[in-house]
Every structure is written in structure tokens, then in C-alpha cells.
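Note that this complex is displayed minus one protein chain, with the remaining chains in position.
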Amino acid sequence: MRPVVQVRDLHFQYEDGTVALAGVDFDLDPGETVALLGANGSGKTTFVLHLNGLLEGRGTVEVCGLPVKKETLTQIRQKIGIVFQDPDDQLFMPSVLEDVAFGALNLGLSPEQATARARTALAQVGMVDSYEKAPYHLSAGQKKRVAIAGVLAMQPDVLVLDEPTTFLDPPGQRALTALLRSLPQSKLVVTHDVEFARSLATRAVFFDKGRIIGNGPADRIIEQFNWDQKHATQVSGR
Amino acid sequence: MHIPDGFLSAPVWATLDVAAVPAAGYVVRRAQREFEEKKVPLLGVMGAFVFAAQMINFPVGPGTSGHLVGSALLSYTLGPAAASVVMIAILTIQSLVFQDGGILALGANIFNMAVVGVIVGYLPFHLWGTGPRRKAAIFLGGFFSVLVAALLAISELLLSGIAMSGTVLGVSFALFAVSAVLEGAITLAVFQALETLNPNFVKAPRANRGVALGSLALAAVFLAVVGVLFASTHPDGLEKLAQTLGIASNAKPLLASPLADYQAGFVQSAWLRKAAGGLAGLISIYVSCALLGRVIGRQRRP
Partner (left out) sequence: MQHVVLERWSRGSSFLHRRDARAKILALLVFLTVVAVSSRAFQPLALVFLAMLLAAAISAHLPVMGVLRRAAVVLPFSLTFAGISWLSGDPRRAALLVEKSYLSALAALLLVATTPLPQLLRGLDWLGVPGFLLMVAQFLYRYLFVITEQAHRMRLAGLCRGGFKRGGRGFRAAAGALGVLFARSYERAESIHRAMVSRGFQGHFRLLSTPRFRLADAAFLCLAAGLPVAALLSVRIWS
């Protein structure tokens, strides 16, 4: 089966010359949940920003068979939905319903269709009583769920989440894990949270200095790179 | 200074409300041109920044502190048109949500702080921001943005018939001068802090900026402001001048038209003659700023 995300030899350099990505090859197969692990600054988030065209580097990026180019961006952004780290930056509309419907409206749906999509998405994440609430009044966990609903309302095939457990307490993290498990989309999760990665992902890739240096079952990768604090005593000088 | 409702007389607030409409339209159009889609969140968030910035107190002296007003700083980092838009949004929110400034008086407050305040705050930077006198230019920008706005507000109040004795005026000017100096100092300090963090934050003016023309225009605006102030504090002097020139007699039949019936009690033709000088001054400031805006706009086009 064709991968839903296919990246070949991706290179990216910032304006000041820092090399952020130094040749990344990556596949995401349908139905998979893959964790992106690695130290801060290793290129994980930069990589993710290439998947919907926010950044443009050298190499090929294909989502659901479409190359990520200026002409295809509208379609790409429907097919792949990114949930960013800070939900406050994602919930920018005055009410929950308006925010979740934002993406659906941008797809060209009528207000009625967009409202229906938004309601469905909010039901999926368990936030049905909050249509008129202002985002500022929600807890961190609720904001995260609404942010996910906002992406689900566009009916994407791929979900990408950047450090989703930041700002969440342990119960919130567990609720998030359960929610993500219930969603059928293929998923990419950038995370530092080892438990989260273990409980959600089947596969993991390890980023280091703009390259993927490990690719395999989540447990094996976590152990291989000493990414679990249980093995902290074995870590040398890091 | 945010003028509440109930202070300005009808001709003053009505004229300024009408004047604010094309001004707002112009800065909105220019700001939209300069930023593509990033603009709405950027301008909105920077407006919130200015609000929040007013919470941070700058130690000034024993027991006193001041805070940033922000129009000059906004113009150096976002450009004057966007700065005007942000200031208008700030004034609207301050008026509606915090009851700081009236609604009918919004036109006047916008004129004072979002139009003239931004332009006189920006001009020194535009003219001298890349030379050796850069720090002075930035300080002056902050200084003028607050002082001129305050002077205009006082003039509008005087024009509306609110009596202020010489002592009161003197004290007010002293207070304005102090807050203007503070604004200049804070603007410069924050500007320097920004440059250290990220030089891209500041939009440096380019070379070949028509310094002569710009300086002339700045001087014209100041003369107009001083003129307005003079007109408001010496209404009788101007009326005498108008009579000497024969203008007053021409104005009378104009004022005795249908409008006269609608005028409320304290708006009599005599008052209007006296205020005409001040109003004309305000209008001339408005027109000079509009022209200045266009000139700057042309010089800044990338």
C-alpha cells in the first residue's frame, strides 16, 4: 500500500545558515502511529512544518500521493492536519464552535455544513456542551481537545501532533491517549513524553542533528537511544 | 489623554468623527497592502502587547513610575500605517471594554493619538533614523507622539468651551511635558532592547527619504498645532482678526441657514466665529497629516 506521507532526501537551511534538516527520508503507512523522538533542536518540528508546506526545503515531500507544492497546498492542508503545541495559538476565534468550524469554512463549505462538521468533530473529542464558550475559559485539556476537533472538522487523512502532552497533567495525558487511540487517521506525534510514545505509537524514528538515525518499534528505539529516564544511570555525560 | 463623552461640543466631535472615517479607511488599506495574510494576528497581538506593556512600570523617581503609551514604538516596528490601525483598535477596545474614552469622542481620540500622534512619532525616525542622531530621533518621536496628542486634546476641550485658566494650562503642559519625556526615554530604551534581541524587529527607514520635504512637513504640522492651541486660548483675538479681514460678515449668512435652528443652546454663531479659527486649524492638521501619510507611503514602498 502506498504510504500516506513520503519524504525523500529533505534538506532545509534557515536564513542565517543553520542546517535544520540534512537529508531526511521518511514514510508513514496508512493506519500507523509513529512517534518522532529526539533532542530539542534536532529537527523534529522543522520536519513537521514541511509536511503541509509551511516550510519549503530541497527534496520531495508527498502527502496522500500529492507533491507538496504551491499549487497543491489547499488540498494538502485538507489531507494533513497539524495540531500545534500551544492550544492558545490554535484557538484564535471568539467561541469554540466558530473556531472548530474555521477550517471547514475555509474549505468552501456553507455555514450550515461547516456547523454540522464542527458539531460532529466536537462530539468526537467529547466537548459537546461548549459551543458558545470562549477559549479563554477552558482548561488546558479542554483546549487541546477543541484544537484537535478544529483539525478533525476538515476530515484529514493524516493527523500530526507537535508535543501534545505539554501543558497537560497526567489525567489529561491519559484522556488524550484514549482520544487519539479512538481516531482512525494515520498519526505522527512529535513528543518528549516516553510513556505517551510507548502507549500510542507502534513505530518511532529518532532525529539527531537534522537526520533520522533510528527507525523501528517504539520500545526498541527508546531503549537504543537511552530516551527513557529509567535508564538514566546508563547515560554517559549527557 | 482619552477624552470622555460629554466634554466636546457637537461641531468638534462631529467634525472629528467625520474626519476619522477616511483616515481609518486609508491606514487600513495601506496596512493591508504591506503585510499579506500575517497582518491580522500580528496587529491584534501587538495591540494586546501594548495593553500588557502598560502594566510594566518604569521607575522614574521617588514613588513615581511611568508606562509606555506605544504609538511611536509601534510605528518603528510595524510601520506607521499598521501602527495607526493598531492604535485605533486599542482606542476602540479601551473605550468599549474599559470605559476609557467616549464613543462619540472616539473620532477625536483617534485623530489625536492614532493619526497625528503616530505621524509625529514616526517622522523623526523616518527622517533621521539611520544617521548619527538616531537615538535623539527615536527619543523625539516618543516625545512628540505623546505631547502633540495631549496638546490637541487640550485644544479640543478649549474649543468646546471648557474654561481653563492660565495656571491650569501651565500645570497641564508641565504634566504633559513630563509624560512626553518619559515616553521618549522608554521608547528609546525598549527600541534598543529590541535591536539586541533581533534586528529584524525594527523597520529601518531607507535612504533618499526627502529629508527637506519631510522636515518642512513636520514643521508645518507643528505650526498648525501651535496655531490651534493659540486659537483655542485666544478666541477673541482671532475673531477680531476675522472681522478685520471681513470674513466674519461673510460667515454670518452661512450660519443663519437651516443649521442654525438645530444648534443646541450653547452653540451660537458668535461662538462658531471664535471657534472657526481653531476648527480650521484642526482641519489643516488633518490635511497635512493626510498628505504626509501619502508622501511617507510613497517613500516606503518596497
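Order as written gives the chain letters A and B; numbering starts at 1 within each chain.
In this section, a residue touches a chain if its C-beta (ideal position, glycine included) is under 8 Å from a C-beta of that chain, and two chains touch if they have at least 3 such contacts.
Values in this document were obtained by computation on a predicted structure and should not be read as measured data.
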Missing chain: touched chains present in the view: A, B
Contact partner of the left-out chain, one of B:164, B:178, B:220 or B:290: B:164
Contacting the left-out chain in the complete assembly, out of A:38, A:57 or A:81: A:81
Chain A residues that touch the omitted chain in the full complex: 49, 52, 54, 74, 77-78, 81-82, 84, 86, 88-90, 92-95, 97-98, 101-103, 105-107, 111, 114-115, 132, 134-136, 150-151, 154
Residues of chain B in contact with the chain not shown: 4-7, 10, 13, 24-25, 28, 31-32, 36-49, 51-53, 55-62, 68, 77, 85-86, 88-90, 92-93, 95-100, 102-104, 157, 161-165, 168, 185-186, 189-190, 192-194, 196-198, 201, 264-266
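We take it that only the chains that are shown with their structure count from here on.
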Rounded Å distance between chain A and chain B, as computed from the means of their C-alpha atoms: 47
